[in-house]
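With one protein chain withheld, the remaining protein chains of the complex are depicted in position.
Chains here go by letter, A, B and C, matching the order in which they are written, and residues are numbered from 1 within each.
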Amino acid sequence: MHKKPTLDAKVARQAFEHALASHEPEFGKFFLARLFGCEFEYTNDTCQVSFEVKDFMLNPQGGLHGGVTAFVLDISMGHLLRKKSGPGTTLEMKVQYAAPARDGRLTATGQFIRHGRGISYLRSEMVDDKGELIAFATSTWKSLTNPVTK
Amino acid sequence: MHKKPTLDAKVARQAFEHALASHEPEFGKFFLARLFGCEFEYTNDTCQVSFEVKDFMLNPQGGLHGGVTAFVLDISMGHLLRKKSGPGTTLEMKVQYAAPARDGRLTATGQFIRHGRGISYLRSEMVDDKGELIAFATSTWKSLTNPVTK
Amino acid sequence: MHKKPTLDAKVARQAFEHALASHEPEFGKFFLARLFGCEFEYTNDTCQVSFEVKDFMLNPQGGLHGGVTAFVLDISMGHLLRKKSGPGTTLEMKVQYAAPARDGRLTATGQFIRHGRGISYLRSEMVDDKGELIAFATSTWKSLTNPVTK
Partner (left out) sequence: MHKKPTLDAKVARQAFEHALASHEPEFGKFFLARLFGCEFEYTNDTCQVSFEVKDFMLNPQGGLHGGVTAFVLDISMGHLLRKKSGPGTTLEMKVQYAAPARDGRLTATGQFIRHGRGISYLRSEMVDDKGELIAFATSTWKSLTNPVTK
């Protein structure tokens, strides 16, 4: 059994104040992305989102909460889609959790499986700073700039 | 196009201070569950997690961020599993997003598809206060209290 | 270890000749649906597809092959969609396998999670003749009769 996490209030408060002061209702800058300390880097074919695990992000068992993992994987794919062909909405996402993460810097790299005009498939891998796989996601998106009926 | 969300700093700060003051490293009480204002209710076969959408939870398009949806769905299933047979770890989760949510109270109801000693399947539906479906999730869990090799 | 299946050639040949003689390129009647002996029943909200497990459908471990399970779950959802709003195409499907099936009659019941004009979500449960869950599927469909760009 892992030691119960003790939350460092100063770190959480710093993240919160940073988010409050710097967020904008924009891709890459919205409040939760700021709160989790997400940093964005684009190549031609990928969007990398990296962040530092902080103890306010942990689950009751002391590992990074799967919801945070899902959040970061989601934005690595959604931000790539938006960069390449405008904003979209997630129809569905599946996340497979490969290993728990307790600290350090994690990076999710989103890329296309198939880039369509209306429907796109993306995937993203999250690794830790040693390159070990933390989680793997696939998703289906509907572009908002094309006439797709939902 | 929806109006860009303007974050109400007072609401966000209240949520943050509440989370900081009241969290414990326990199921139902950990920091992020408190930050998102999750309330838990159990029946014999379900775990219901409800929360109020607040504007700090929105994506850049002004809807509830899919990562928050995934987070709440995840805990509705994980908390049920833990209640019935001890803590588990998510092997995978898939979320289908049925409709955007912009405000109001949302409730995710987790239940078992199959409850096994080592491997369990769960599902959860999130609805808004009119009962409209927001999202549907299925997941696969590994119990931590049984000798499952990973 | 289960006994290796011995294929009954007469049963397989009967299924094959039946399929060849009776198939039509139509929903409910196409060759593979006939080969697997699928029978269709509709209620207002569901499509039930039932079939008898035969030994030519088994995997090398002597259980019903997961691909056959996926096939039947898929058609229980696709046939329901087609009945309610015209043909569609599967964007994605996820199947969770709850228990192996070795013989007897199985029934997959497809229903909607969300029925949209362009995008629909469906789910299907496969049970054996004692009502025990064999598999659970969810899927995302794009209607072909509405102007959805792919």
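In the analysis below, a residue touches a chain if its C-beta (ideal position, glycine included) is under 8 Å from a C-beta of that chain, and two chains touch if they have at least 3 such contacts.
All figures in this text were calculated on a predicted structure; none of them were measured in a lab.
Within the full complex, the chain left out of the display contacts the shown chains A, B, C. Contacts to the hidden chain, counted on chain C, fall at residues 4-7, 9, 12-13, 16, 20, 23, 25-27, 29-32, 35, 56-62, 65-68, 70-72, 74-75, 78, 87, 89-97, 100, 144. Although one chain is not displayed, its contacts with chain B can still be listed: residues 91-92, 94, 116-119, 121, 140, 142-143, 146-150. By the touch criterion stated above, the residues of chain A touching the omitted chain are 94, 96, 98-99, 113-114, 121, 123, 133, 136, 138, 140.
Just so it is clear, only the chains that are shown with their structure count from here on.
We define each chain's centre as the mean of its Cα atoms; on that basis chain A and chain C are separated by 35 Å.
Contacts with at least two other chains are made by residues 94, 96 of chain B.
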